[in-house]
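Would you mind keeping the following structure in view while I ask a few things?
Just one protein chain is left out here, and the rest sit where they should.
Just so it is clear, A, B and C label the chains in written order, and each chain counts residues from 1 on its own.
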Amino acid sequence: MTPAMTMAQAANDLVEQFEFLPSWEDRYAHIISFGKTLAPYPEEHRSETYKVKGCQSQVWLHPSVQDGRIHFEADSDASIVKGIIAMLLFVYNDRTADEILGMKPDFIERIGLTQALSANRANGLASMLKQIQLYALALSRRTA
Amino acid sequence: MTPAMTMAQAANDLVEQFEFLPSWEDRYAHIISFGKTLAPYPEEHRSETYKVKGCQSQVWLHPSVQDGRIHFEADSDASIVKGIIAMLLFVYNDRTADEILGMKPDFIERIGLTQALSANRANGLASMLKQIQLYALALSRRTA
Amino acid sequence: MTATFDIAAIRAEFPILSRRVHDGRPLVYMDSAATTMKPRHVLDAMRSFDEQHYSNVHRGSHTLAAEATEMFEGARTQVAAMLGANADEIIFTKGTTESVNLVAATWGRQHVQTEDVILVSAMEHHANIVPWQMVAAETGASVRPIPVLEDGSLDDASARQMLTADIRILAVTHVSNVLGTVNNVARLCAMARERGIVTFVDGAQAVQHGNVNVRDIGCDFYAFSAHKLYGPTGVGVLYGRREMLASMPPYQGGGAMIDRVSFAGTTYAEPPMRFEAGTPHLEGAIGLAAAIEWFRSIDCDALRHHEAELLAHATEELSRIDGMRIIGTSPNKVGIISFVVDGVHASDIGMIADRMGVAMRVGHHCAQPLMDRFGVSSTVRMSFGVHTSHDDVQQSVHAVAKAVEMLR
Partner (left out) sequence: MTATFDIAAIRAEFPILSRRVHDGRPLVYMDSAATTMKPRHVLDAMRSFDEQHYSNVHRGSHTLAAEATEMFEGARTQVAAMLGANADEIIFTKGTTESVNLVAATWGRQHVQTEDVILVSAMEHHANIVPWQMVAAETGASVRPIPVLEDGSLDDASARQMLTADIRILAVTHVSNVLGTVNNVARLCAMARERGIVTFVDGAQAVQHGNVNVRDIGCDFYAFSAHKLYGPTGVGVLYGRREMLASMPPYQGGGAMIDRVSFAGTTYAEPPMRFEAGTPHLEGAIGLAAAIEWFRSIDCDALRHHEAELLAHATEELSRIDGMRIIGTSPNKVGIISFVVDGVHASDIGMIADRMGVAMRVGHHCAQPLMDRFGVSSTVRMSFGVHTSHDDVQQSVHAVAKAVEMLR
């Protein structure tokens, strides 16, 4: 399924969504509600293999290739982290490996996510992004 | 051999000797010359048993009891340390165990030795004094 | 520094409490069980050492070397006085973790045999489990835990039963870093001693809550870290009873721990030097001494009273939150509260509280077996320091309540 927006557009859209939310409570609430938009995670992929290391809560990320695009399913047992991965997928899901690897993730800073969620090692944002990129790299190598 | 002076007198005498030596060079020279007054150390006692631990240079201290008084022989391969032990013996030699254990070694500070030879861990002054007292303690126990 | 307890004055001594976090909110530091902040007295002592007296120690023939040696050995004496031990029974280590490893790798490898049992408790920090598992793996011994009761106290009846002749060593924590439980280590050590069992007490969480005396406890070994007693990281203490240390082989090899080195054969120094290879953490020892000096200036009874009040206050307020489950409600506990909230992930609470300026720790707290015991994967942990005020408690509880509200 090709997304309606380009990655850049999706990222901008995300930044805009947050711009309208001045209070931190609203921003956090928005992140949490983002998590609720994730499709249910397939239980057969809830295994060690698909766990993202380096997060304080459990995060699962399962990639598959559909028509040359990488489709991710994801889940977390923690709400904010689930929201973060959902936001990442809003931008990164169903893209080609090249698109993913070519994307500068500066929208995260533009959203103010790194400041808002300052303890980024704990929420594993960096780890999740790295895992998305690693999958893309692996898949691009496989096709190349 | 009973010394001519009491320990307190000997200590005061030592303090006075140094009072007349205003420059550090003179004081050091005096310490060194003190070392030269030590009787030759008996070679048969130049063993690990009689070595004083905790000195940077080698120091030997051999006790014996003569008429209820403790007689020390001592040596060091370093001149200043040899001078220091000689000064200690000037006060401590041929005393009874009780005298030795009752002596407050404050004359060392009065001489200005601790400042002059500030690196007192290296020259082992504390170790030598402790060893003298330990021998006295051991001998007083043996006689008691 | 006189022995009083004036919370405002104490707070003023911690520069980091002026730190502001998100949107200029003042920091509410509720993570003293992880590490304690440093009062100015400690920071100044280390700085002045570095600027005035710094040098490598031992065998130095110059003034600074003598001064530094005197200060370093003075720190050892200070630690000994605090614990009621002799200076030559105090070994400076990297921290509690290294202290346990040192005993496990020297005394342990020397004495633990196949079929032997190393008895720990189910509330141990990994530091007091893994080193014993390593020596057990090497020797064929096993590590067995004394169970923990539902309220977070040690199961004394089991402890008594389990202290049998096949136990080689009892290694138990003085205070739990998760539950706050204070174990009656004196009684445990007495029971062990009667049966000829060697005892190791992990004091990492005990020293910052009041007086510890190793003779009263009657243990063979006691360990703690300076960074949990308002001192620096990278330095800790192993107390070992003189007779124990005297018979133990060295741990690490290198400078300072030797008597004489040659390729034909090397001989070792007496304790404590035998166990302190290499250049010690000098600033660390000086900082620890300053921390002890500073900590002792606080009225210990008043501190304990204050902490008990804070604990009661926080416990009561937290309990009002719907779905709150406090893990560790032993009648005998220090100012550490671990909790989970039904239907809300601990990490979410931690993140939202952080946004509100409240620093709590979330995770397994290096006590996974204890997490398993209580059927959780992590908890939120709120822990008090000497500077914790009722206002801190109020704000922390408020942050938790707000987080739960946002997350449900």
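Here is the rule we use: a contact is a pair of C-beta atoms (placed from the backbone, for glycine too) under 8 Å apart; a residue touches a chain by one contact, two chains touch by 3 or more.
If you're wondering where the values come from, they're calculated on a predicted model, not measured in any experiment.
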Exercise. Pick out which of C:Ala186, C:Ile258 or C:Val376 touches the chain that's been left out of the picture.
Key: C:Ile258
Exercise. Check the options C:Ala359, C:Val386 or C:Leu407 and report the residue that touches the missing chain.
Key: C:Ala359
Quiz item: Footprint of the hidden chain on subunit C, which residues?
Solution: 15-16, 19, 21-22, 27, 29, 31, 34-35, 37-38, 43, 47, 50-52, 54-56, 59-65, 94-98, 100-101, 104, 125-127, 129-134, 143-145, 225, 227, 232-235, 250, 252-258, 260-263, 266, 277-284, 347, 350-351, 353-354, 358-363, 366, 368-369, 372
Quiz item: For subunit B, which residues lie in contact with the unshown chain of the complex?
Solution: 24-25, 28-29, 32, 56-58, 77-81, 115-119, 122-123
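In this text, only the chains that are shown with their structure count from here on.
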Exercise. Just give me the whole-number Å value for how far the CA centre of subunit B lies from that of subunit C.
Key: 45
Quiz item: Can you give the whole-Å distance between the Cα centres of subunit A and subunit B?
Solution: 78
Self-check item: Whole-Å gap between the CA centroids of subunit A and subunit C
Solution: 39
Self-check item: Overlap residues in subunit B, where contacts from two or more other chains coincide
Solution: none
Practice problem: Note the residues in subunit C that touch 2 or more other chains, in rising order. | Solution: none
